[in-house]
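Missing here: one protein chain of the complex. Every other protein chain is in place.
Per-chain residue numbering starts at 1, and chain names A, B and C are given in the order in which the chains are listed.
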């Protein structure tokens, strides 16, 4: 499954990337499984997406929870809690 | 006791007066007693200040209740419930 | 704090800008614009005349504004109410409240409008095709003002 993943704000800076195209292995089919898979990259990925950190997730530009299923071609975004307004 | 009494809006039109200077007899020394005294004029006064009608009262430009004492030189106003905004 | 009763139109943008332009502590300006409608209680309205009680009007508005300043941590506020002849779509009243945080600005702005509607001596006389008539006070306005008797709402 091929996904586009975007990173914003503090996460973008800490991970050193704004966007990547991912080829996910079979079995990584929910948003939560994707984050777990990214965390296994270690380093900043393990820290920033780790237990103690607050982050939010959107699938196809809607806020989503970890159970949200992923489909080929989805746009996933990871970012800190929002602070506009 | 000499008072200035002002009437506004529907009351002003129904009573046919915007303002009068009153010389009150002894014993008429509260706002409620003044209204009762005006009501005894009969006609529009009895109707407009009567039981079924909603009206409000101010003494020296503050909203006041019937127990509010009156003093020589006070400015009293009688008017319908307000409808601004 | 600015309180005004006037026949002339007011300038919303200028009034709001005056509340925050020179005060970098302001993070929120909540404002309310009341506008003349073309119908009321099912009657088509051609225009209206707003009568008031000069002297008491300014005093009542100032008292309401001071009560709001005492209840919430506000930085500044403006209340402008027009009187005289108005036609549909004409602005009638502006209440604008500046605070550091939005909850205080919103709560104070709504409080001022609710009290103004029940305590400030203005009376509307509407012109319809059938003639003119004094607008009746609404029970909903008394209920709105009564909400504030307990304690302020609003979030930090």
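Please note the rule applied: a contact is a pair of C-beta atoms (placed from the backbone, for glycine too) under 8 Å apart; a residue touches a chain by one contact, two chains touch by 3 or more.
Everything numeric in this text was worked out from a predicted model, so none of it was measured.
A.B. asks: Using the touch definition given at the top, which of the shown chains does the missing chain touch?
C.D. replies: So, taking every chain into account, the missing one touches A, C.
A.B. asks: Mind listing the chain A residues that contact the chain we can't see here?
C.D. replies: 6, 8-10, 54, 58, 61-63, 77, 79-85
A.B. asks: Contact with the hidden chain only, please: which chain C residues?
C.D. replies: So the residues of chain C touching the missing chain come out as 11-13, 16-17, 20-39, 88-89, 100, 102-103, 105-106, 109-110, 113, 138, 140, 143-144, 147, 155-156.
Going forward, only the chains that are shown with their structure count from here on.
A.B. asks: Taking the mean of the CA coordinates per chain, how far is chain B from chain C in Å?
C.D. replies: 26
A.B. asks: Once you find the CA centre of chain A and the CA centre of chain B, what distance in Å lies between them?
C.D. replies: Taking the average C-alpha coordinate of chain A and of chain B, the gap between them is 72 Å.
A.B. asks: How many angstrom between the C-alpha centroids of chain C and chain A?
C.D. replies: Going by mean C-alpha positions, chain A sits 47 Å from chain C.
A.B. asks: Taking each residue of chain A in turn, which ones touch at least two of the other chains?
C.D. replies: none
A.B. asks: Which chain C residues sit where two or more other chains touch them?
C.D. replies: Nothing qualifies.
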